[in-house]
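The following block contains the structure, expressed as structure tokens.
A single protein chain has been removed from this complex, and every other one stays in its place.
Chain naming follows the written order as A and B, and within any one chain the residues start at number 1.
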Amino acid sequence: MKLTELYLVTIITERYFRNEILEKVKELGAKGYTLTDATGEGSRGIRASDFEGKNVKIELVVSKEVGNDIIDYIADAYFENYAVITYAHPVSVVRGDKYI
Amino acid sequence: MKLTELYLVTIITERYFRNEILEKVKELGAKGYTLTDATGEGSRGIRASDFEGKNVKIELVVSKEVGNDIIDYIADAYFENYAVITYAHPVSVVRGDKYI
Partner (left out) sequence: MKLTELYLVTIITERYFRNEILEKVKELGAKGYTLTDATGEGSRGIRASDFEGKNVKIELVVSKEVGNDIIDYIADAYFENYAVITYAHPVSVVRGDKYI
């Protein structure tokens, strides 16, 4: 099976921002996403909602270019004021052509 | 602590396929699995069930050889017709001998 080298970008954020982030990452080129409920604690900014501790983990399989654009967007839009964790690492993807 | 270099294979699929996939990956050599509920959206094939958006993330710590066999099986059995995401990446595992 041919595998494609892509990036898995993970964004952990308050649920309040879920829909606006999903809309934006699709505009930036993400072809799909996976959501998981999560809770957590970290170095926080101002919380945008009362759902303390209720977070969502958004995972995106994307090309490096799209991944960089998404990371730049998240950093610019949220990191100054909100508690958002974002990281990325390479993954070998089955039928990776579907994600580009 | 000695760490072992293994592979983390992630399969995101409709819950409908969970049990048949778990049975098969154990036959192929996986010693265990972790399941997480997830939802998502992506480039989809025909859905096998009515549980729209209800997915499960299956994570497997395996050797590269077992991982490749699992990836081949998933690709052959599901990718033609169903919405399955599968990717892998190297991980450093504590007591990795338990997974081989």
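Everything that follows uses one rule, which is that a contact is a pair of C-beta atoms (placed from the backbone, for glycine too) under 8 Å apart; a residue touches a chain by one contact, two chains touch by 3 or more.
Keep in mind that this is a model prediction, so the values were computed, not measured.
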Practice item. Could you please point out the chain A residues that touch the chain left off the display? Key: 10, 12, 36-43, 55, 57, 68, 71-72, 74-75, 79, 85-89
Practice item. Just the residue numbers, please: which parts of chain B touch the chain that's not shown? Key: 1, 3, 6, 8, 31-37, 61, 89-95, 98
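Everything below uses one rule, namely that only the chains that are shown with their structure count from here on.
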Review point. Quick one: how far do you have to rotate chain A to sit on chain B, C-alpha fit, nearest 5 degrees?
Key: 120
Study note, to complete from the structure: Whole-angstrom distance, CA centroid of chain A to CA centroid of chain B, is 21
